[in-house]
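The complex is shown incomplete by one protein chain, all other protein chains being positioned as in the whole.
Moving on to subunit A:
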Amino acid sequence: MPEATTPAIEPPLAHHFVSMRQQTEAARLGMWLFLVSEVLLFTGLFTAYAVYRFLYPTVFEEASRKGVELWAGTTNTFVLITSSLTVALGYHFAKEGRGKLAAALLAVSLALGFVFLGIKAIEYTNHFHEGQLPGKFYHFAEVQGPGASMFFTLYFIMTGLHGAHVVVGMTVLAIMAVRAWREEFGPVHFAPIELAGLYWHLVDLIWIFLYPLLYLI
C-alpha cells in the first residue's frame, strides 16, 4: 500500500526519511496496521454471524448443509492456498533479482484468483436460481423458519466483501507482476512486492475463516 507505486529500480529515498531502513520499516508497520484494520472490518460480520448462529443453531446448520456446495468451497480453499504459495515464491525470487520468474509466479496467482472468482460466480448463479437470497428476496423452500434467510444474508455480505478484497488484491498482484517483469525489484528494493504479498495472504486468511463458518459447520 504505502509507497507502492514508486516506479524506479533503485528505490528512491523519500525526502522525509533518513535511511532506507527507516523507510522500509515504516512501510511494513503501516501495512500491518492496515491489515489489522481490515481484520476488524470483518470482525463486525463475524460477530453478527456468531450472534445469529447462537440464536438459530439448527436453521444455520441446515442452510449450510443444503444451501451451499461443499465442493465449491473446498476447491476454492485449495485454490487460494495455492495462490498464496505462488505469491510467496514470487516474492522470494523477486528478492533474488529473478524478475521474470517472479512475474510468472504472480501471473499464476492471478490466474488462480480468476478461478476463485469463477467458482464463486457459479455458486452465486445457483443461489439465484434456488432462491437462496438475503432478506426479503429469500424463497428457498427446503430451509424455512426464523433465521433461515439470515444465513444467506450473512453469506452474501461476507463473501461479497471478501470477493471485493480478492479483486483489489488481484489488481495489486497484476501491478506487481508487471513491475517484477521490468526487473524493478532486487535484494535492496522489494518492499512493494512484500507488502502486496502480505495483503494477498490476508485475503486468503479471511477466506480460511469464512470456509468453515459457511461450508463446514
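Note that in this section a contact is a pair of C-beta atoms (placed from the backbone, for glycine too) under 8 Å apart; a residue touches a chain by one contact, two chains touch by 3 or more; residues count from 1.
Definition applied: contacts and distances are computed from a predicted model.
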{"item": "Among \"Putative spermidine/putrescine transport system permease protein\", \"NADH-quinone oxidoreductase subunit L\", \"Cytochrome c oxidase subunit 1\" or \"Hydrogenase\", UniProt-listed name of the chain not shown", "value": "\"Cytochrome c oxidase subunit 1\""}
{"item": "Touching the absent chain when the full complex is considered, from A:88, A:157 or A:205", "value": "A:157"}
{"item": "For subunit A, the residues touching the chain missing from this view", "value": "2-3, 14-18, 22, 25-26, 29-30, 33-34, 36-38, 40-45, 47-48, 51-52, 55-56, 134-136, 138, 146-150, 153-154, 156-157"}
